[in-house]
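Got a structure here, written out as structure tokens. Questions coming.
With one protein chain held back, the other chains of the complex are shown just where they sit.
Our next item is chain A:
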Amino acid sequence: MPESALEHQNTAGSAVVYRMSPLGHFSQSEAPSLSGHRSPFVLTSFCTEDNVLECRSYINQEVSSLGLRAVWTPTDGPAELNVVAVLNSLYELIQLHRQGLRALDDMEVERQRSASNTELLQLSNTRLKGQLELSKRENTSLLEKERQLQLKVKNLQSCLKNEKEEVQRLQNIIASRASQYNHDMKRKEREFGKLKERLNQLLVDKKEKKQAMEVLNYVERADGKRSMWKTGRTEARHEGEVYRTLLSDYDARQRELVLENSEQRKVLQQMKRDMVSLLRGSKPARREETPGDPQTQGDSEDSEEVFESSCVDAREKLTNSIRLKWRKLKSHMERLDSQASLVQAGEGAEPDAVPLETHGQEMERLKLEIQQCKDFIHSQQQLLQQRLTSPCEEEEAAAIPPGSPMQGEGGRPGERGRLGEDWRALEEQRTHFEKERKTFTEAAIRLSHERMMFEEDRATWLKHQFLHWTPFTDQNQPEMTEGEQEAASVFSPECLPGSPSPETSSSPRCQALQTQSTADPYRSLPPSPESSHSPTQPITINGCIGELPIGSSGGTATVRTQLTS
């Protein structure tokens, strides 16, 4: 109890605090049922018949701490209770309790009110935020509109300025025209006035001076001839003179224009010839062009004759052909430029053309091989590196990883000797690989060169076809057929023995002939005497042409492979 009194003094200034320790103390000693109970609302048996006195004093203490009248005073008697006081204090406690409850209610109400207030405020806050967002957006949109309107205003102002300038200019024009009109008007008025005066004068004037000419004697005409009467013939003569003058003028003009025209045509043809020679001369002669040359010459002569006649078609054709050749020349120059950069070591290119497909396959095969060799070389190098580095490590490190090639306790010189051998072998391999790689690259270069040659061949072939394409088949026929007949006569005896080789040897000829013939090969070529005599001959011109469509439909590749093989 003195402990509790002390505690009470210590905590006198503070609010009512539920002290656990004395109760705890009590609970340990007297009221075990009170341990752990904190809530004052739970009805517990705090007081029993044993601890009345202690309870009494404890309650006294508590009550006095609450500021109420004491429950028991020592004057009342030791074991008795002042019932009045107890009831009073009880009443007071009840009052206190009631007060407390009321305060609690009030506070609840207050709390609820403030909670609703905050809710309200939150709602209004969100609402206002939303409104703010909205108004901000409106503001930006209004700013944007204002900017656009200002732009519009600026535009309109500049338009206005332009219009004003225009108006000013037109006003100036009007002013100058008005002054001109006024000036003319005044002049005319003055003249009118003079006229009126003169008229008046004439009306007044009695004697009228007539026009007259006095001449001593009439003179001769300038050209010495006598003047003629005006008759219909003279009028017709005059008309004739007029038209003669005009016609001579037109004649002179037309002559000039014809001269100009012919000069320009000459220039164009010169250009065309130059271009043709450029295109032809830039590539080395592939095929035998002897049948081609006379034909091209004949072509140009024919074209000259044709173009001399000034029909619109011929003119258009000339200009078109020049345009095409110019384009071809340009593309050819571009190709040459690109190829010049590609081709490095121009080894003697074989004249045989390589077909595209096999060329591609070979290229791929070579590439694969190169890749494999490279990998092999790389792996070998790696092994070599390992071999080299591991003896160095042996000097320092203690543990030799198992499986390394350097096994054994063999002396270093021995190892080194083996190393040297291995190294030499590897070197040999490397040089071998290098050589192989070089050959492969050279083969690749050669293949690319051959490819280029093939392309050029194709271009010349196309060009030949294009150059020698002309609708004037009839004129070209005799030359072509002659050439072909010659070729046929040259080749047909060679063609007799065996089929495959003559076929191959004659097929280029046939192909060349095919390029030069017109669209209908059968019709354009007369049957050669040899072919007509020996129908069994597999190789004649007709036969060739007859065979070629079949063969060529399978692709020119088939023909060409035979050549290379």
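One rule holds in what follows: a residue touches a chain if its C-beta (ideal position, glycine included) is under 8 Å from a C-beta of that chain, and two chains touch if they have at least 3 such contacts; residues count from 1.
We adopt the following convention: contacts and distances are computed from a predicted model.
Undergrad: Out of "N-acyl-aromatic-L-amino acid amidohydrolase", "Thioredoxin", "Glutathione S-transferase" or "WD repeat containing, antisense to TP73", what name does the UniProt record list for the absent chain?
TA: "WD repeat containing, antisense to TP73"
Undergrad: For the chain left off this view, which of A:129, A:194 or A:330 is in contact with it?
TA: Within the whole complex, the residue contacting the unshown chain is A:194.
Undergrad: Which one, A:176, A:358 or A:465, makes contact with the chain that was left out?
TA: For the chain that is not drawn, the touching residue is A:176.
Undergrad: Looking at the full complex, which residue from A:238, A:266, A:424 or A:458 touches the chain that isn't shown here?
TA: Of the listed residues, the one touching the omitted chain is A:238.
Undergrad: By the contact definition given up top, give the residues of chain A that touch the hidden chain.
TA: Considering the whole complex, chain A reaches the absent chain at 170, 172-173, 175-177, 179-184, 191, 194-195, 198, 202, 205, 208-223, 227-228, 230, 234-235, 238-239, 241-243, 245-246, 249, 253.
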